[in-house]
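What you see is the complex with one protein chain gone and the rest in place.
By letter and in written order, the chains are A and B; residue numbering begins at 1 in each of them.
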Amino acid sequence: MQFYVIQTLNSLALGGVLFLLSSGFSLIFGLQRIPNLAHGALFMLGAYIGTSLISRGVDFWAAAVLSGIAVGLLGAALERLILRRLAGNEQGQVLVTLGVAFIIADVCLMVWTGDPIPVPAPDGLRRPIFAYGLAFPTYRLVVVGVAVVMAVLLFLLIERTRLGAMIRAGVDDMEMARGVGIRVSRLFSITFFFGVALAGAAGVVAGPIFSAYPGLDADMLPLALVVVILGGVGSLLGAFVGSFVVGFVYNFGTALLPDLAYVILFLPMVLALVFKPEGLFGRARP
Amino acid sequence: MIPALEVTNLAKRFGGLPATRDVSLRVMPGERRLIIGPNGAGKTTLFNLITGELTADAGSVRLFGAELLRLSPPARAHLGLARTYQILTLFPRETLLHNVVLALLGLRRDRWDAWGTLARRSELREAARLALDRVGLGGSAARLVAETSYGERRRLELAMALSQHPRVLMLDEPLAGLSQEERHAIRDLLDTIPRDVTIVMIEHDMDVALEFAERITLLHYGEVIVEGTRAEVTSDPRTREVYLGH
Partner (left out) sequence: MSGPLRGLLALALLAGLPWLLPGDFYVNLASQVLIYALFAIGLNLLVGYGGLTSLGHAAYFGVSAYACAWLTTQAGLGPAAAAAGALALGTATAGVFGVLALRASGLGFLMITLALGQIVWGMAYRWVALTGGDNGIRLADRPVVLGLDATTPIGFYYLAAGVFAIAFYTIRRTALSPFGACLRGSRDQPRRMAALGHNVWLLRWLAFVMSGFWGSAAGLLYLYYHKFVSPQVLALQQSAEGLLMVILGGASTLTGPVVGAVVITLVKNLASSYVDRWYALLGVIFIVAVVFMPRGMVPGVAGLWARRRAPQS
């Protein structure tokens, strides 16, 4: 019983982390048609920056926010300086993000070396909560909470604010959005910043669960991709549902059949592709 | 006699917007049919439904009696349906000859040959050259599309479609953007097409197209408003209403 409770919580926590990671990815892809292949690396960079801040005494949550902002600024610079030069060349933009991913991964290796760096959970959340005769890892519960809060905030942002309306307009029809006077290039910079900052902060939030280690980027990117393929591009709800589906499948898969964990990850993606190529919630793009 | 093209109760909605409403028409073999209507009337949508690039919500399309609705665009091409496009979709980095060769290959078995050399298929190249000759581009066969004029490209579009010896030829605004002189040249060209090819044409240009048409279908808001001979449609008060609003 304890096993299933723990694994369920772990799955929820993983799902939460994946949502924080992939919502940014989905947003950028949905609006700018750029699959940001550096997203995993930026997540990892955020985690590493977080460890440095925390080791200097910065509060955990502040470190998460600061890391997010730092990574977000890097992303915004990338967008303005390089991606914008390649406007219209979708493929070129993707390949550039791949190049950036490689660079960031190697820079992290240089700066923080190859040993995994554990990230301590914030004070007060380290001891488990005891209830119903079971021990619940407190921090993982908190991660799920953060993900839900973030989901609600993002939903409100997208559905209830002017910025959100502009984003939705852009996702629906870019030309039309330009036509009604939306400053598209500024919108791009803002969304890219947000999406990437979210990934960076997520790296820190996920730190107590994953630590910061070389290869974290390569581990997270395919998960984010599967989430987006499952949930549909540009769909927040899709990213939410997809994240938890992947979280459960991957987590239980790894726990029950460690050798075949990746094969199991295959399955939902293949099914999605065969039956609904545009994802569970996305709209079929022409 | 079996109609060359028979459209029955064809309908298509985009989201909440009905683009094609219960359209029925019947084109007999050898006929020259003109489809007209103001912008947004759904003419190109109708074309796309007939060629299969759009899937209809309801209704049927029959080519010489064969039901097309379940068939993909390539399958319809193999049944003898050819079309040209309003916005040119040529292969710009290739020669005119190569463009026609690709059209010819579309219906030939040896398009799957991955070993033989295409440049050595002299019979294919001859057929392509002949198709270009028919539209007056024989001398330009070796030129790249990017180096040709707009009028020449329109003629290339036509050559590609004709090279497949289609049973029904669908022309989407073949005269768009052409000078008066060029328009007449194309019109003369169309006149030379034999009667074993049925022609359905969308056009805006009234003078030239009107002369060419035998029967006319007027579309508005996705519906057939008037249909009949040229004389009938031009004198029908509903036609004036559609175009002039009163």
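Side notes on the structure shown:
Note that a contact is a pair of C-beta atoms (placed from the backbone, for glycine too) under 8 Å apart; a residue touches a chain by one contact, two chains touch by 3 or more.
Given the structure is predicted, the values throughout are model-derived calculations rather than measurements.
Here the chain not displayed is in touch, across the complete complex, with A, B. The missing chain, though absent from the display, is touched by one residue of B:R121, B:R154 or B:R215; that residue is B:R121. Residue positions on chain A in contact with the hidden chain: 29, 33, 35, 37, 82, 85-86, 89-92, 94-96, 98-103, 105-107, 109-110, 218, 221-222, 225-226, 228-229, 258-263, 265-266, 269-270, 273-274, 277, 285, in rising order. Listed by residue number, the positions of chain B touching the unshown chain are 51, 53, 72-74, 77-78, 82-83, 85, 89-93, 98, 101-103, 105-107, 110-119, 121, 160, 164.
Methods note: only the chains that are shown with their structure count from here on.
Centre to centre, using the average C-alpha position, chain A and chain B are separated by 48 Å.
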